[in-house]
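A single protein chain has been omitted from the complex, and every remaining protein chain is retained in its original position.
So that you can tell them apart, the chains are marked A and B in the order they are listed, and the count of residues begins at 1 in each.
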Amino acid sequence: MIDIYDLIEELFPICRSITGDGVRRTLELVKKRIPIQIHEVKSGTQCFDWTIPDEWNPREAWIKDPAGKKIADFAENNLHLLGYSIPFKGKISLDELRGHLYSDPGRPDAIPYNTSYYERRWGFCLSHRQLGSLAPGEYEVYIDTTLEPGSLTYADMLVKGKTEKEIFFSCYVCHPSMADDSISGVALCTALCDYLLKRSGNYYSYRFIFVPETIGAICYLARNGGEMKRNVYCGMTVTCVGDEVEFNYKRTRSGKHALDRIVENILKHSGEKYKVHDFFLPGSDERQYSSPGFKLETGSLMRSFYGLPNYHSSADNLDFVTRRGIEGSYEIYRRILEAVEADFKYLNKMPYCEPFLSKYKLYDTLGAQVGSGSDYKKKILSLLNYSDGEHSLIDVAEKSSSCISDLIALVKLLKEKNLLE
Amino acid sequence: MIDIYDLIEELFPICRSITGDGVRRTLELVKKRIPIQIHEVKSGTQCFDWTIPDEWNPREAWIKDPAGKKIADFAENNLHLLGYSIPFKGKISLDELRGHLYSDPGRPDAIPYNTSYYERRWGFCLSHRQLGSLAPGEYEVYIDTTLEPGSLTYADMLVKGKTEKEIFFSCYVCHPSMADDSISGVALCTALCDYLLKRSGNYYSYRFIFVPETIGAICYLARNGGEMKRNVYCGMTVTCVGDEVEFNYKRTRSGKHALDRIVENILKHSGEKYKVHDFFLPGSDERQYSSPGFKLETGSLMRSFYGLPNYHSSADNLDFVTRRGIEGSYEIYRRILEAVEADFKYLNKMPYCEPFLSKYKLYDTLGAQVGSGSDYKKKILSLLNYSDGEHSLIDVAEKSSSCISDLIALVKLLKEKNLLE
Partner (left out) sequence: MIDIYDLIEELFPICRSITGDGVRRTLELVKKRIPIQIHEVKSGTQCFDWTIPDEWNPREAWIKDPAGKKIADFAENNLHLLGYSIPFKGKISLDELRGHLYSDPGRPDAIPYNTSYYERRWGFCLSHRQLGSLAPGEYEVYIDTTLEPGSLTYADMLVKGKTEKEIFFSCYVCHPSMADDSISGVALCTALCDYLLKRSGNYYSYRFIFVPETIGAICYLARNGGEMKRNVYCGMTVTCVGDEVEFNYKRTRSGKHALDRIVENILKHSGEKYKVHDFFLPGSDERQYSSPGFKLETGSLMRSFYGLPNYHSSADNLDFVTRRGIEGSYEIYRRILEAVEADFKYLNKMPYCEPFLSKYKLYDTLGAQVGSGSDYKKKILSLLNYSDGEHSLIDVAEKSSSCISDLIALVKLLKEKNLLE
């Protein structure tokens, strides 16, 4: 099995953006683990209402204060440079400089994450505390970046199952050094894809999508939206899954997909704290997948919700994201997959009254059996009763207040006893 | 704009009943503001299971106590005379008199409101405290009223819109000097009608109905019920809207009309305290409009609910009803109207992914836009996402936890940008 946390540690230092070599290096590290296909789309390409922008590649960037000391050095933390900064070299006063500095008064010690993809600007991000301590005088600014025609890079991979009906997982590869937002999702998708490649008998096909957020998802849909519209059963956007904060599940657009009920059932019986949210705008790429032209049912299972204290800042780092956090999320995702793969309508082959369970070694022969009974008996009887061709496994789980994961093993057992099909 | 509170002050002193000159004077004051049509229906006319009663006109009424002092003088407060009292002159003992006196022990200082429309009686209403202070002896009673064939008076008015589909507002004009019950509704309907007459581009037609309660509404439906059954989209009975007590909304009979959801959405985002009640019997004229033969979907947005302390007594006066109260109610009604007029299913003209909003100056170009975002952005994205031809504006408001009133302006903006139709 892939070591997810190792992958996060490898991905963390890279400076990514919506285009450029950071994305390419990121996808290469993924490709070492799973056989994704990498695609390039030229700047200027039209994707629905959008145009692929020029490619951006930063090399070096810093400010020197009047005393000649480097501050806001890109080499130290790539969040210091405003994403998509144009090149600039020169000496300017503090007053002039302020118009190019971004800080977050609400989180005075963190460097905020900021970008200007669609308007040409240069700028630096720094902690509000540092901003307040700047002395008057002349500052030297050095930004060595290129922003010129090139391409947007993304990757995908299809794990074929028995049916063309597919489930997709989408993550984004465009954030610089933040650990939870963006790369925890990339790492989890990589591990999940590896699991599915090794799992036998997949019923659904699985599509994994690694794209820059928004523009990448839009570009991906411009190229693959028709096929996805035909085949997609449901999907998930995967991000913010590496911390140890409670789970937050954002439902699909309809809120009524079996996926929603399965995720909620598994969370409910997981012992983990969690909250469930109806679909809402804005959000991440579920916005594009769920747009009215596509209406792909896309859920979003996160931990630390976007908007929480560490979000979009230097505080979203390898202290915040833990091995325990990411592996716990992986396990929940894996159980969701297993449940979706087992969520069919089964048929009780002995539908008239209950079968004589003692005969099948499914029942204790001693004891007055009315009413009382173990949780095990409850689950077996519930499976038999509701397997009438009208109830799916998640229906049975809900009706019997059981975890769907527990029922999967019993379905197998009852099939072996020839009681279920 | 009509001064609603002035109209209430003018209407307050008039002694109204279900027939008679009080109703006529009331409707004349309304007609000074809006061009209503006034109708007369002869006593004895059959309306479904009911018969229009004789017309009642009171002129003078009082009791003189053994010391010759006038008590319960109609000239002082018209609630003193039992509604529909027959004429009577004579001297009677206190014991005999008691059989004709009505008081309310639960509200010892208030004169209760009481009537005897369908059984011939005479009587006086007085405060329970006054009743208790009456000395033994001979009392002189003087009631100068007429109760004889005449007619029942009502008025209506149709403000034509683009469609024959209509929304009606019904108020009642039959209560003597009480300010909240009955005349606050008359005044609000007058102002609302005036607003609609001046508003351009009304989609719906609007019917305003000014009738004596119960018998008047039944008479109105006997004459106009067929047409209303064909055309009515929904309606409201308007009463008890002049005080400053919390809002109370009584839902339509089905409880599922868009009107219900719009009223509740606007109340929820209004900052006002309010309660919502399922349709119930009894009530006011929504009983007749919602009877099984008509089933007109009729909601009822009130403030002080019928049954509250001041209800049906001399305490329902111009101290209880305030300018602030009636104008606040008017504003809520106006916003309901605007929302019903805008509650259509819109169509996103760029349904594949989100449009490139920066192009339309609808988006800030700076900042990492994932997840975060203003309430404004949330509303625009929600409107675009849910405008798929399946969701009406109230659906979008509910799904995005927005006030429908706020969405109306954005619909206009997105239409101008050619993003919505």
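Just so it is clear, a residue touches a chain if its C-beta (ideal position, glycine included) is under 8 Å from a C-beta of that chain, and two chains touch if they have at least 3 such contacts.
All values reported here derive from a predicted model rather than from experimental measurement.
The missing chain, though absent from the display, is touched by one residue of B:56, B:74 or B:113; that residue is B:113.
Screening B:26, B:231 or B:284 against the full complex identifies B:284 as the residue touching the chain left out. Those residues of chain A that touch the chain absent from the view are 348, 350-356, 358-359, 365-373, 377-378, 381-382, 384-389, 399-401. Annotation for chain B: contacts to the undisplayed chain at residues 47-51, 83, 113-119, 121, 181, 213-214, 217-218, 221-222, 225, 253, 278-284, 287-288, 290-295, 306-307, 311-312.
Operating definition for what follows: only the chains that are shown with their structure count from here on.
One finds 53 Å separating the Cα centroids of chain A and chain B.
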